[in-house]
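Here's a structure for you.
With one protein chain held back, the other chains of the complex are shown just where they sit.
For reference, chains read A and B in written order, and residue numbers begin at 1 within each chain.
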Amino acid sequence: MSRTIRVLIAKPGLDGHDRGAIVVAHALREAGMEVIYTGIRQTPEQIAHAAVQEDVRAVGLSCLSGAHAKLFPKVVALLREKGGDDILIFGGGIIPEEDIPALKKAGIAEIFGPGTRTSAIVEFIQKSVC
Amino acid sequence: MGLAQKIFAHDTRAASRLLSWIEDGDSRASGELREIFPRTGAAYLLGITGAPGAGKSTLTDLLISLYRSRGLIVGVLAVDPSSPFTGGAVLGDRVRMQRHATDAGVFIRSMASRSWPGGLSRAATEAVRVLEAWGCGLVIIETVGVGQNEVEVSRLACTTVLVCAPGAGDRVQAIKAGVTEIADVIALNKADLADVEHAASALEMTLALHPRGEWRPPLVRTIARDGMGVEELAGAIDAHRRFIEGNGTLAEKKREGLKDHLKEIIRRKLHERISGRLPSDGELRSRVAEIQQGLADPYTVAEEIAAKEIMP
Partner (left out) sequence: MCEDTGGAKRQWRETALKRALEKLGDRSPAAATPSGIPVDFLYDPSDIEGLSYLEELGYPGDYPYTRGVQATMYRSKPWTMRQYAGFGTAEESNARYRYLLAQGQTGLSVAFDLPTQIGYDSDDPLAEGEVGRVGVAIDSIEDMELLFREIPLDRISTSMTINSTAAILIGMYLAVADGRGTGRKLLRGTIQNDILKEYIARGTYIFPPRPSMRIVTDIFSFCGREAPRWNTISVSGYHIREAGATAVQELAFTLADGIAYVEAAVAAGLDVDAFATRVSFFFNAHNALFEEVAKFRAARRMWARIMRERFRAKDPRSLALRFHAQTAGCALTAQQPDNNIVRVTIQALAAVLGGAQSIHTNSRDEALCLPTEESVRIALRTQQIIAEESGVADTADPAGGSYFLEHLTDRLERGAGDYLAKIDAMGGALKAIESGYLQREIHASAYAYQKSVESGGRVIVGLNRHRSDEGDRCPLLRVAPGTEAAQRERLAKLRARRDGRAAARTLAAVETAARGTENLMPPIMEAVKAYATVGEICGRLRAVFGEHRPVSTL
């Protein structure tokens, strides 16, 4: 039986613009995934705890305030601490291209910038977790 | 170390993984469930249901705080519907409860009502045992709407709380025939709204028309948004608990639940044994053609196959 893919979509930090996160959540649902949305204003700890309780295969982080450089790696580190090494972590929002190598080095698998087709995110998750 | 031992040691990841195995129908689940079974069965199961917009999630969030302050370890299963078309779901109940995410004494799990083998009752029954093995003394199952799922949950739950809110005019959201039969306690939320009196009378009348033996479901007014009425709600739940513990109803309920669960496990075992022997679509094609040509009927064909393939 093929496992249903569960994904956590979260907004770390103080940024409250959730349009992208919600659109991605709906697109993933349309692709047959179960999406747990945490809402805005999450600390990295809240995100990591939720990801473990929900046993998700992937975590999507959205940040438009520029705090990604600090916060995304924190989420990765906390997840690893909790044994979530196999969780796929991706991100989106306002993230300058030059920040992407450092994020990837810190364990973010992919960054999806403005203009990304939601189908690209769906395919990425499906390919990476199966 | 198997998952069961880790779960007894309060390992969240292990518990979470077993919950996934249960939802996915992974065959590895039954071994672990067998191992945790002896140390479970005492947890109190609280069902919370009601129409969307009535304020369930807010009340659940407040109840978590209340029970935590009493020193309980609390589990929450937040159930939302899956899309009938894509099978996917957006599970947003956590949003309301996320402040408890980092509390080591709370385990929140969002569940989409996919087509679980055995339905919601089976998945929920087993999930509750996992949460209990992890440490929960109380598990809240939150479901939306009033339908088949909710009826199943109310059979499992020790106490079922129905959350209503005043509708436009004197109509109450989710007052449908039969709904009061599942409620042990009714929370009339948004009690600050002008038409709360109408709603209260309509509910009282429905309750009076469908009496359920000795227990008269109390109507508790709450304003979840302001945190009001939660103590009273907990009080009503406590009262129901004392009632069903006192007169043997709880013991009866657990017995029935165990019997249903046993039947479900047996059914599943039999199905596993049989499903390998069901003919494939390809194998059936010629039989279907015969039926279409008027040479046979599906009932006779089925009997032949059963006699030959499944129960020789």
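One rule holds in what follows: a residue touches a chain if its C-beta (ideal position, glycine included) is under 8 Å from a C-beta of that chain, and two chains touch if they have at least 3 such contacts.
A quick note: this is a predicted structure, and the numbers were derived from the prediction, not measured.
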Open item on the list: Considering the complete complex, identify which of B:95, B:151, B:265 or B:296 is in touch with the unshown chain.
Closed with: B:95
- [ ] Check each of A:7, A:40, A:56 or A:78 against the chain that is not shown and name the one that touches it.
- [x] A:40
- [ ] From the listed residues A:69, A:106 or A:129, report the one that touches the chain absent from this view.
- [x] A:69
- [ ] May I ask you to list the residues on chain B that touch the chain which is not drawn?
- [x] 53, 57-58, 61, 90, 92-96, 99, 168, 225
Open item on the list: Using the document's contact rule, name the residues of chain A that touch the chain not shown here.
Closed with: 13-19, 22-23, 25-27, 37, 39-41, 43, 65-71, 94, 96, 98, 113-115, 117-119
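As a convention for this text, only the chains that are shown with their structure count from here on.
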Task: Whole-Å gap separating chain A and chain B, where each centre is the average of the chain's CA atoms - done: 29
Open item on the list: Please output the residues of chain A touching chain B within their complex, sorted ascending.
Closed with: 1, 3-4, 6, 25-26, 28-39, 42-43, 45-46, 49-50, 52-55, 82-84
Task: chain B to chain A touching residues, read off their complex - done: 12-13, 16-17, 19-20, 23-26, 82-83, 86-92, 94-95, 98, 101-102, 107-110, 112, 114
